[in-house]
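Every protein chain of the complex appears in place save one, which is left out.
Letters A and B mark the chains as written, and numbering starts fresh at 1 in each.
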Amino acid sequence: MNGISVDVNHLKKGEVNLGTSIMACKFDGGVILGADSRTTTGSFIANRVTDKLTQVHEKIWCCRSGSAADTQAVADIVHYHLQAYSAQNDRDPSAKVAASLFQELCYSNKDSLSAGIIVAGFDEMTGGEVYSIPLGGSLHKQEYAIAGSGSTYIYGFCNTHFKSNMSEDEVIQFVKTALAEAIKWDGSSGGVIRMVVLTKEGPRRLIFYPDEYEKICN
Amino acid sequence: MTSIGTGYDLSNSVFSPDGRNFQVEYAMKAVENGGTSIGIKFKDGVVLAAEKIVTSKLLVPNSNKRIQTIDKHVGVVYSGLVPDGRHFVGRGRDEASSWRSTYKVPIPVPSLADRLGSYAQAYTLYNSVRPFGISSIIGGVDEDGAHLYMIEPSGSYWGYSAAAAGKGRQTAKTELEKLEFSSLTAKDAVKEAARIIYLAHEDSKDKEFELEMTWISASETNSIHQFVPEALLKEAKQFAAEATSPEDKMEE
Partner (left out) sequence: MPGLSFENYQRNQHLATSGFAVPKTTSTGTTIVGCKFDGGVVIAADTRATAGDIVADKNCEKLHCISSNIWCAGAGTAADTEMVTQIISSNIELHSLSTGRQPRVVTCLTMLKQHLFKYQGHIGAYLIVAGVDPTGPQLMSIHAHGSTDIGYYLSLGSGSMAAMAVLESKWKREMNKEEAMALCTEAIESGIWNDLGSGSNVDMCVMEVGKDSVLHRNYRTPNVRAQKERSYKFARGTTGILGQTVRNLVDVVEVPIANEEMEVDS
């Protein structure tokens, strides 16, 4: 196990799996999250329009990979904690706080969870932030992060094409191309490409259909 | 109504007919008898100071510290019953470390003050306990800047630019009100704190005392709560002694 792709044998029999391509990336003025939309049970596509980008606070979102049940449960718990945080402390939680809550849950329940999560958030103080939490429950702050079974195909692409402080248009193109490649090569990824852009204006959703993104990489 | 409890002062959690909790009021009396402590907020930090009455010549100078650290970025000084204060600080440290372990970031000072305020308040509710015999002044620096709070035996707490508790608090408050907080530098604040403690001690001149001072500042201490360096402390003491000496007054 390299801690990136999910060990399918580890999943309980018949469990719904997010054989996935997900990523998040910082850019000038914010942060962006992207994901495919395929959910599988074995070789069957249980949902072709899944939303793997989950909101846990106004400007803190996460990308989920691994078991759908596990990652939804974890995201729901973090969502609850962040609501309690803002109510009790009269302030918005930082992305680091959110990522730490995810990390704590993923680490302390590592034996019963299959969850690979990327957390991304924006606030005026720190700008955009990206945290990666792979299978064992460790926490990594990164400029950009990729995860899921499809991510193995785009390590090279992302490494050569990522730049710091991209513009919003540039970063959307970067994520779109990377995920289009991941979907192309990974059988467990597919459907539409969903994105969420987090800036000081708040969250904004984007969607790209196969007939568009498939043209990018022939 | 007299200040005598007429039977309503024997237990916590019992109101007197005119709506007072005598146990809390007696706790405040305990605070009033304690050595003076003050806190001053300046541009990018806080200074805490305590007047430590030397009760015996056998005590080792500079030991028996009165100002404690709750977390790297938060300090606390209190007036009143010292063992109560020690316990209160212990609770503060528990809160701060529990916050760190869940969120992996230092606790914001307002959140800490809120939790400690709730803790103190809980000790006014049950007849099996008594209120804390301390007023504690909590100073700290977090991502939003400097904060200063004072928590009373009732559990109520307020944010201050400068706060004073203990025997000399009236004198101290009068002096603190004259300060210009927006332009105060860290070093000036330390000197002023020393002067005010010296001044507050005037009324109990017969007793020996020791000045203890800590500070937290973004520019001077990298937002870490620590004791004021020896040299600066010496300078501040000198400044305080000159400012409060009778010769100065005669020159006026």
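As a convention for this text, a contact is a pair of C-beta atoms (placed from the backbone, for glycine too) under 8 Å apart; a residue touches a chain by one contact, two chains touch by 3 or more.
What you see is a predicted model, and the numbers here were worked out from it, not measured in a lab.
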Chains on display which the left-out chain touches in the complete complex: A
Contact residue for the chain not shown (choose from A:Asn47, A:Asn89, A:Thr152 or A:Gln173): A:Asn47
So which of A:Cys25, A:Leu53, A:Ala68 or A:Leu82 would be touching the chain we can't see? A:Ala68
Listed in rising order, the chain A residues that touch the chain left out are 12, 14-16, 39, 41, 44, 46-47, 49-51, 67-70, 72-73, 76, 112
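Simple rule for what comes next: only the chains that are shown with their structure count from here on.
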Could you state the distance in Å from the CA-based centre of chain A to that of chain B? 47
In their shared complex, chain B is touched by residues of chain A numbered 85, 88-91, 93-94, 96-97, 100-101, 103-104, 125, 139
Would you tell me which residues of chain B are touching chain A in their complex? 102-105, 108, 110-111, 114, 143
